[in-house]
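Now for chain A:
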Amino acid sequence: MTMPGAFEPSPVANYLPTTAIIEEAENFTARDRYFRLSLERPLGHRPGQFVMVSVFGLGEAPISISNPPGDAPTLEMVIRNAGSLTQVLHSYGPGDAIGLRGPYGHGFDLHDFLGRDVLFICGGLGLAPLRSLIRAVIDRRGEFGRVMVISGCRTPAEEIYRPDLTAWAERGDVDIVRLVDNAANMPWKGRVGLVTEPIAGLKLDPAETVVAMCGPPVMYKFVLLELAGAGINGDRVFVDLERRMRCGVGKCGHCQINDIYCCQDGPVFRFSEIAHLKEAFL
Partner candidate 1 sequence: MMSDNQRSYTIEVNHVTRVEGHGSIRINTREGVVEDVKLCIVEANRFFEAFVRGMGPEEIPWIVSRICGICCVGHQLASTKAVEAAIGVVPGAQTIELRKLLNLSQFLQSHVLHVYFLAVPDFFGAPSVLPLAKTHTEVVKRALALKKLANDFTAVVGGRTLHPMANTVGGWRKVPDKDALAAIRKRLLDALPEYEATVDLVSTLEIPPYERDTEYVSLTHPDEYALYDGEVRGSDMDGTASVDSYLSICNEFTVAHSTTKWSKWHRDSYMVGALARVNNNFAQLHPKAQETAQKLGLRVPCVNPYMNNVAQVVEIVHCAYESIALIEKVLDTGLRDEDFTVTPKAGQGAGATEVPRGLLFHDYTFGDDGRCVAANAVIPTSQNINNIERDMKHFVPLMLPTMSQKDLTLHMEMLLRAYDPCISCSVHMLDVEFVGGEEHPGEPC
Partner candidate 2 sequence: MISYLADERRVIQWIRHLAAETPVFFPMPHGKVNFRFERVDEASELQFARYRPTIIAPNSFLTPTKEEIFKYQRVGPGRYELTPAVETTFQILAGVRPCDLKAIKLMDDVFADGERDPYYFQRRTNTSLIGYACPAPCDEMAYCESAGSLDWRDGVDVMLTPVGDRMLIQAYTERGEALTASGDFDPCDDPDAELQRHLDERPKPFGRQLHAPVDELPAILERHWDSPLWDQHVERCFSCGTCNLVCPTCYCFDVKDVSALDGSSGSRTRQWDACMLTTFATVAGGHNFRADPAARQRHRVKRKFQYLNERYDSGAFCVGCARCGRQCTTGIDIFDIVNDIVDHDRAAAGGAS
């Protein structure tokens, strides 16, 4: 019996990673390693998007893209040693190959920031995805108002992208606040405290400021409270959320928060659009 419409193998393209070679790798901290990879063609990504990184035999993990969008066939990222796959990636160096697919998700839209004062709030590894946007903003510095970066981490030893932070501070047209929760007897020239603390001192103009933030789950609630206190409306706050993602394309269900898929609908959201989702913030 021949069956109408049957026996046609579908073209299977998704979920297949391509291979990219590591050009540069460097330990930023004891548990965060920086990678720069060369690609066959530019990623064509937006800041805030992510890629699925593969190690054959171990699986995949979602990793934020750190480099700004553009024509360079390059991918920069910072990978935290926090699991079986990332532990192995930490042993990789120049010349080693890894699998990639993506970019995935909705990132930041630069149009939301153009002409405004821009405040970046980064907690720990949260600087990794935000660096993509910060670099994009600085590249077009003249098209924005004030540009402010609050970057916090637990101890001085855990700061990532230190040369970038230094270089941005030296420009003179970007306000950089670097702080740690605890200097722990280590040399530290920045401030000590939580990322919420400098917000009041920035004397933000609520009508002009747009905020982009990314950090550990525990950070959001307190920052959002502080921003509300500074009069900043939820529709001017963009949050980059972390969830467990297994497929990256809105199928596997792991990153679901209410009716949204973090991977597909996010990971960047306008706060006012998800403020009602109680599971989005702790």
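Note that in this section contacts are C-beta pairs under 8 Å (C-beta built on N, C-alpha and C of every residue); 3 or more make two chains touch, one makes a residue touch a chain; residues count from 1.
A word on the picks: all candidates are chains of the complex that A comes from, given by their letters.
Model, not experiment: these values are computed from the prediction.
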Touching partner of chain A in this complex, picked from 1 or 2: 2
In the complex, chain A residues that touch candidate 2: 1-17, 19, 21, 56-61, 80, 82-83, 86, 95-97, 99, 216-218, 242-244, 246-247, 249-254, 256-260, 264, 278-279
